[in-house]
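As you look at this complex, bear in mind that one protein chain is not there, while each of the others sits in place.
The block that comes next holds chain A.
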């Protein structure tokens, strides 16, 4: 594969210019800082500007939380944050898809759409695990049908009836088609 600029960021061609400008030359650039205006800051008062941004990554950090589970991290940061959540590490097929997604930056549709796909597969995995543990689907409670029945009965019945009707109609159409085939 062709190496791209982001793979060799530490020695990129104009680093020298960047470093020289930062270290000593800015003040020689005509007009440098002349129109800087601390009031020109639409982030006020939400951001209490103190220049900390210019410290970049050299700030006081907490100790690193022990990475004792698999933690995927954005390629847009150098590593795992000092603290992270330990809920539901990636697993199964959805986990493999998530790992793939995390190879792409947050600027890409690949990253996010692949994660959405993984979420849908994960939900199916959840149902399979449930069945394996003898847990049957319980939409009455888990999908909140009980709440709809209690507070929104007419609309709920109508929706259920429409769905049932559509399913029955679908079955009948399929049956017909099959009949035609067998003749």
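As a convention for this text, a contact is a pair of C-beta atoms (placed from the backbone, for glycine too) under 8 Å apart; a residue touches a chain by one contact, two chains touch by 3 or more; residues count from 1.
In this section, contacts and distances are computed from a predicted model.
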(request) Between "Glutathione-dependent formaldehyde dehydrogenase", "Cytochrome b", "Phosphate-specific transport system accessory protein PhoU" or "DNA ligase (ATP)", choose the name on the UniProt record of the chain that's been left out. (result) "Glutathione-dependent formaldehyde dehydrogenase"
(message) Using the touch definition from the top, which of A:14, A:39 or A:60 touches the missing chain?
(response) A:60
(message) Using the document's definition of touch, tell me which of A:113, A:131 or A:166 contacts the absent chain.
(response) A:113
(request) Considering the whole complex rather than only what is displayed, give the residues of chain A touching the chain that is not shown. (result) 42, 45-50, 52-53, 55-56, 59-63, 65-66, 71-74, 76-77, 79-88, 90, 94, 98, 101-102, 106-109, 111-113, 115-116, 118-120, 122-127, 130, 139, 141-148, 150-152
